[in-house]
Every structure is written in structure tokens, then in C-alpha cells.
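First, the structure itself, so that you have it in front of you.
For this view, one protein chain was removed and the others were kept in their places.
For chain A:
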């Protein structure tokens, strides 16, 4: 899909069925800097499947974990960069992720994503096991991320089709056309 489509979908990535643990998204700050890039700081709330016995011990308010995300969208250079890091359990583990979406250099209807994650586990003797486990999860999540955006793009296009069918309003042509381009 073209970069504009992917970027629009990435901004509206949640909720989606591939990431059921993300239960809340909030924008903490958003501004356009002097070079015209849009910065957004967002807070993501996630709820893992914590066993109810644990919840009853620690209280349901404390079962949410939080991630802070900073994204920068440059509409001129056509890049979107997302950096996220956990703000819960930082005394135990830190997971920093960086994603960059850019148009494919040779195929303008496609987008390239580069994704990296740095995980470190602190002061825990099972560190290498946990790091390995998290690395596997994160790399399978990368694929899930692509599927998630695909789902969001389809949903957005379905909304557009519904809108045009009922209202005969103006269409966002570029998005509708992108859905049919062979990937």
C-alpha cells in the first residue's frame, strides 16, 4: 500500500484484532514543529491476561501496563517514525522499539517498514531466557503488526465505500485505489 495509506492506518492502528491487549490509546501531546513535521506523544494502555488470582491480590487498577510512544510524520520527505518504550516495570525490563515507514524506493505504491527493538532485562537471573523469549515475541509481533495495519486499511476502505454508497460524497480516491493494488 502507498505510504499515505499506511501512515493514516498506523495513526489509527488500535483497536485491531491482532493486538487485543491494547485497551487504551491517548494523545498526550501533539504539535507541528518548525520544519512542518507532526510530533505526537501517545500513551498506550495494555492489559495482559493476568490470572484473576493475581488481580485479586494486587488489585485490578494495577494490572494495566503502559507504553509511551513518540511519532514523527514528515509529509514532505514521506517518513513516519515511531519510537516506543515501556513506562511500567522499568525497574525490571525495558523494551524500546523503533519503526520507520517510508515509500518503497522503486515501487511507489508500496511502503517499507524497518523495525528494531532493544530489550534489556535488569537484575533478574533468568535474563538471557527472558530476553530470548521477548525477542521471539517481538519478531512475531512484527508480522502481526503488518497484519494489523492491513486490517485497519481494509476497515478504513470499507468505511469509505459505505460513505460513498450512501452519501455520494467525495471519495478519498487515493486510499480506495490503493486497496486494489497488487502488493
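Quick note on the criterion: a contact is a pair of C-beta atoms (placed from the backbone, for glycine too) under 8 Å apart; a residue touches a chain by one contact, two chains touch by 3 or more; residues count from 1.
What we mean here is this: contacts and distances are computed from a predicted model.
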Select, from "Myotubularin related protein 6", "TRIA1 inhibitor", "Ciliary neurotrophic factor" or "pantothenate kinase", the UniProt-recorded name of the complex's unshown chain. "TRIA1 inhibitor"
Name, in rising order, the residues on chain A that touch the hidden chain in the full complex. 4, 7-8, 11-12, 14-15, 22-34, 38, 41, 43, 45, 61, 66, 68, 73, 75-76, 87-88, 90, 172, 175
